[in-house]
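Below is one structure, written out as structure tokens; comments come after it.
All protein chains but one are shown at their positions in the complex.
Naming follows writing order (A and B), and every chain is counted from residue 1.
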Amino acid sequence: MSLVAEYLSWPFLIAGSFFLLVGAIGVLRMPDFFTRLHPAGLVDTLGAGFIVVGLMCEAGFSQTSLKLLLIPVFLFFTTPTANHAVSHAALADGVKPWTRQKENDSS
Amino acid sequence: MYGGRKLAHTFGLFSVLFGVWLILSGFFTPFFLVMGVGCSVFAIFLAMRMEVIDHEAYPFHLTGSLLAYLPWLFWQVVLSNIDVARKILHPRLPISPVLTWVPAGQKSDLVTVIHANSITLTPGTVATAVEHGRIQVHCLTPENLAELEAGVLDRRVTALESGHQ
Partner (left out) sequence: MIFITLVAVILGMGITLVRAIAGPTIFDRILAVNVANTQTVLLIAVLGFLTERPDFIDLSLVYALISFVGTLAALKYFTHGHLGDSP
């Protein structure tokens, strides 16, 4: 039974690691601040979600898995608020959004 | 009438606080249960002093329609996650971001905030400012913007408000 749960957790853990790494690469790769907000959302939604689901499969139905469920619930409320606060402050501070058109003009 | 609704909000907040206590504690001995009730009542006392107990603190009048809305939102989040991941891993980085306003047809502040938060949670679109009747969004590609302007999300959230989900 526990072996089955362990095998069940593998795809979730791999998918979570994949989205987390892709989000991190995106944060490094994107050209400006506003485009970097999107990969950040990748890490916070599916990266965290899949890893937590994978860990819940390992834990089985217990108090630990209920506690694990609280992590995405907290992230669900805090992530949009933090992202909105950062982007709003950046707009108010006068950070200009990067566009494809502008790059073509300058180059 | 007003007092009765306030009592209902207070009781809803208490059940949420005590539920979280039970999950985090895991002990069901009388001592821990009494401590949990005490802590929840103290937190409610603090919330009453701050005067933040109202329909926005714990929107349980939306619970039924939220249960239908959240799975749909989750599926949209999964789809757009895959889309954005493909764009990030693409060697040419096929993005051309746009920053514009989209209309938001919701009447109450609470549902407008749910709309903005849904936009932010979906990768590919981020809400940067909220005004009455419109939301400023930053989109990774014009396709993301076109998807928002088609208004599926807007209609879904508006249906949440009127309770016709």
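The definition used in the following text is that contacts are C-beta pairs under 8 Å (C-beta built on N, C-alpha and C of every residue); 3 or more make two chains touch, one makes a residue touch a chain.
Fair warning: this is a prediction, and the values are worked out from it, not measured in the lab.
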Neighbouring displayed chains - absent chain, whole complex: A
Absent chain, residues of chain A that touch it: 6, 9-10, 13-14, 16-18, 20-21, 23-25, 27-28, 33, 36-37, 40, 43-44, 47-48, 51-52, 54-55, 58-59, 64, 67-68, 70-71, 74-75, 78-79, 81-83, 85-86, 89-90, 92-93, 95
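Following the convention adopted for this analysis, only the chains that are shown with their structure count from here on.
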Approximate Å spacing (C-alpha centroids) for the pair chain A, chain B: 17
Chain B partner contacts - residues on chain A that touch it in the complex: 18-19, 22-23, 25-26, 29-31, 34-35, 37-39, 41-42, 45-46, 63, 66-67, 70, 76, 79-81, 83-84, 87-88, 91, 97-101
Complex contacts: residues of chain B adjacent to chain A: 20, 23-24, 26, 77-78, 81, 84-85, 88-89, 93, 95-99, 116-117, 120-124, 126-129, 136, 138, 140
